[in-house]
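Only one structure is covered here, and it is reproduced in the block below.
Every protein chain of the complex appears in place save one, which is left out.
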Amino acid sequence: MTALLRSEAFDPWQELAHIESGLVKGAHGACASFVGTMRDFNVGDHVHSMSLEHYPEMTQQFLDKICAEATSRWDLIDCLIVHRYGEIKPGEPIVLTAAWSAHRAEAFDACRYLIEELKARAPFWKKETTDTGERWVHDAPGE
Amino acid sequence: MTALLRSEAFDPWQELAHIESGLVKGAHGACASFVGTMRDFNVGDHVHSMSLEHYPEMTQQFLDKICAEATSRWDLIDCLIVHRYGEIKPGEPIVLTAAWSAHRAEAFDACRYLIEELKARAPFWKKETTDTGERWVHDAPGE
Amino acid sequence: MQIKVKFFASLSEQTGLAEITVDADNPATVLDTWKLATGDQTMPVNTLCAINMVYAHLDDNISDGDEIAFFPPVTGGCA
Partner (left out) sequence: MQIKVKFFASLSEQTGLAEITVDADNPATVLDTWKLATGDQTMPVNTLCAINMVYAHLDDNISDGDEIAFFPPVTGGCA
């Protein structure tokens, strides 16, 4: 179980390859992963950049907690969360969640659980810079 | 939309990075992916290697078809399937499915659709070599 | 009618056939090509079939030049 907070841009595929290099070969049959990337448009406006504020110690504790919850709820071999904070440019990954298991159902369900819990409760706040200035993002329900 | 059949081992993270390098930066917000890897045990036996037979022209047509179905059913920016055939060793990836979309729900649902349809209907047949000899694999329902 | 018939995986081993061309009457069904190609061997339960690489039923009619395939339940993908 690994939950990482990153102030610099990260390559999600390298992160996944790195975790897999530490797993026993032939033990897992399934890996589900999700990458959330910064788009350059939102609510109809062109977004130039984004600043992602967080509550550092609480964020780390929260991400560790949902990794532990996923591991106790599904039969996982490993799971991973990587999340950016600070200044982010369009096209850069914001978040990566992944789960390794013997079977695909557990891997998918756990991977989805991680991103849904993170999105619903992890203390991050986005501020976008658009053509018309800065604004705090308020997610629409179900977005 | 890309569906590839590979006789040689492939690196799923490189395949994903390669597809992403061809996408417009900032256009997609979500990528869900799944990697199925050969395990070294099955039904209690140690598996040394596996041979994956397929029906080449039908397999390619079928994989192209489910990519097209996923693209018509969800609002996708791109999707990818890579599937091995021939001799496979434990720890090697067998299959990769991925879907890129603006939002995570579409990406997850489409990625899962691709692997479930592939598993249910794509003409591949696994033969395992275990401590006690060769055997054709018969998947348990829901496995 | 000239019909190409293919057998895959365990079905190829059981019938002793991989690919064979048979001369079928017109009309004929997929099942008729099984009987012609295998010399009337018993068909295992759960056998799947395709006409020109599209899933078909055993009682579907076939046409001259068709490629018919018989195979066991598929097991691609992953765990």
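As written, the chain order gives the labels A, B and C, with residue 1 at the start of each chain.
Rule of thumb we're sticking to: a residue touches a chain if its C-beta (ideal position, glycine included) is under 8 Å from a C-beta of that chain, and two chains touch if they have at least 3 such contacts.
Small disclaimer: the values here were computed from a predicted structure and weren't measured.
Engineer: Taking the complete complex into account, which shown chains does the hidden chain touch?
Structural biologist: Output: missing chain touches A, B.
Engineer: Pick out which of B:Arg39, B:His54, B:Arg104 or B:Lys119 touches the chain that's been left out of the picture.
Structural biologist: Spelled out, the listed residue whose C-beta touches the missing chain is B:Arg104.
Engineer: If the hidden chain were put back, which residues of subunit A would touch it?
Structural biologist: Residues 34-37, 39, 52-55, 57-58, 61-62, 83, 94-95, 115, 118-127, 136-139, 143 of subunit A touch the chain that is not shown.
Engineer: Against the chain that's been left off, what residues of subunit B make contact? List them.
Structural biologist: So the residues of subunit B touching the unseen chain are 29-30, 102-104.
Definition applied: only the chains that are shown with their structure count from here on.
Engineer: Which chains, if any, touch subunit B and subunit C both?
Structural biologist: Where subunit B and subunit C share a partner, that partner set is A.
Engineer: Tell me, which residues of subunit C touch at least two other chains?
Structural biologist: Residues 78-79.
Engineer: Which residue numbers or ranges of subunit B touch two or more of the other chains?
Structural biologist: As it turns out, subunit B has residues touching two or more other chains at 35-37, 39, 115, 143.
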